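Input: a single structure, listed below in structure tokens.
All protein chains but one are shown in place.
The block that comes next holds chain A.
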Amino acid sequence: MIKKTLNEKAFHLLKEKMEQGLLPQWVITDPDIYDLEIEKIYGHTWQFLGHETEIKEPGSYVTRWMVNDPVLLVRTRQGEVKAFLNSCTHRGTQLCTADRGNKKTFTCPYHGWSYNLEGELVGIVAGNKVYGEEMDKSEWGLRPIPQVASYQGMIFGNLDPNAESLEDYLGEMKWYFDILLGRSGGMEVRGLPQRWVAKANWKATAENFAADPYHVQTTHRSTVEMGISPEDPLYAGYGHQVVMKNAHGINVITSKTGKARVPFQGTPESMWPLFEKHLTPEQLDIQSKVTVFVGGVYPNLSFVSPIHGTEGHLHNYLNFRMWRPIAPDRVEVWCWFLIDKAAPEEYKEDSYRGYLGSFGPSGTLEQDDTETWARIVEVSKGLMMRDKELNYNSVSNYLMGYSHVKPDENFPGPGTAYPTTYIDALSRKMHEHWLELISKDMFEKEVSR
């Protein structure tokens, strides 16, 4: 089926257009492309599962999804983090449907098989009497997620046992994670992630969030009308867009002067010595100048660390969101709020309120984003857009900064840093990487590279 509609010619045309800074629009919600993405991207890349502070105690667990694979993420009695397919090995039934909890054993409601925190099958109802010697319990433990690793408290899983290690996969992004997550000695998650289903394609949401500060001045114009954001249409464009290996990226948005509008993103002064302690001079330099960090880990984890104010107070927080694809035109968004463990309790509470006012489904900024996401997928099914031969020139424009913006060699962080965030460099990189991954082993001659 996929072979039939996705031929080599369509892929070569795709590649040709992408090299010109154009993305054919038929790929956005094409169902065959979607199937390929799930198999070839999500089957082999590192997916975010949760943060270590979500499973603090021995026996703590959360249930998560790697697209359609249910995951049980636990802290064992020895304090180790483990992840299993959340499915009973007997008949495949989903083992645990709770969002979180703390337990010693997980028992399947179907026939009563139970497993401990190590994933070992420890109980079978009437086991000895009905199975006899032909069944060895040690062969029927929960299936582990092939690779699980964490960096700065962020736990990831990978379904491909042969995929490169998490640290290699994150590459240059580790340096920025050290700032975002490590600046004060560690972050903590508050509560559960908010979850909602948006009308959107995961590629568009990931790009919108990680790579597109240019949308801020129009999509979020209401904040300008209300006098919260500056009138200057370039206000979200000052700073650097950094493009990294594996299509990860970050925008370090500063201000017109290149200096911070508020020192250290409005964090309490009591925390600043911690930043000096935990960051290198180069990292501290960036943290001291930044207004907003916004970026993403390919394919579907995005983050923002902004400054927001409600009722006269300014504060900062870290928000991670995972775009779980559930259909070509649907994404289930998982949105986590993180704050420095070392922050004063009152500040944590204020920051949480600031987050709720800005991001997540009830956040005023994100509400407007959901409208544009929906408008992209709602028009993506027409014949003009679906035409793979591009007779109607249905291509999206990624030409911003395509040829004239050169990297800034003096930027202190790793990656290729462009001296503006109004640039499509990261978007292009994300889409090029996407093509490379989905077309891998598809044709005799590789399409990409």
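What we mean here is this: a residue touches a chain if its C-beta (ideal position, glycine included) is under 8 Å from a C-beta of that chain, and two chains touch if they have at least 3 such contacts; residues count from 1.
Criterion: contacts and distances are computed from a predicted model.
Asks: One chain of this complex is not shown here; going by its UniProt record, which of these names is it: "3-phenylpropionate/cinnamic acid dioxygenase small subunit", "Heme lyase CcmF/NrfE family subunit", "Divalent metal cation (Fe/Co/Zn/Cd) transporter" or "DNA-binding PadR family transcriptional regulator"?
Replies: Per the UniProt record, the undisplayed chain of the complex is "3-phenylpropionate/cinnamic acid dioxygenase small subunit".
Asks: Touch as defined at the start, partner being the missing chain; which of A:Arg100, A:Lys137, A:Lys381 or A:Lys440 qualifies?
Replies: A:Arg100
Asks: Using the touch definition from the top, which of A:Glu225, A:Glu346, A:Glu389 or A:Asp408 touches the missing chain?
Replies: The missing chain is touched by A:Glu225.
Asks: Using the document's definition of touch, tell me which of A:Gly141, A:Gly357 or A:Pro419 contacts the absent chain.
Replies: Answering carefully, the residue with contact to the hidden chain is A:Gly357.
Asks: Contact with the hidden chain only, please: which chain A residues?
Replies: 96-101, 103, 190-199, 218-219, 221-226, 310-311, 332, 352-353, 356-357, 360-362, 364, 366-368, 370-372, 374, 378
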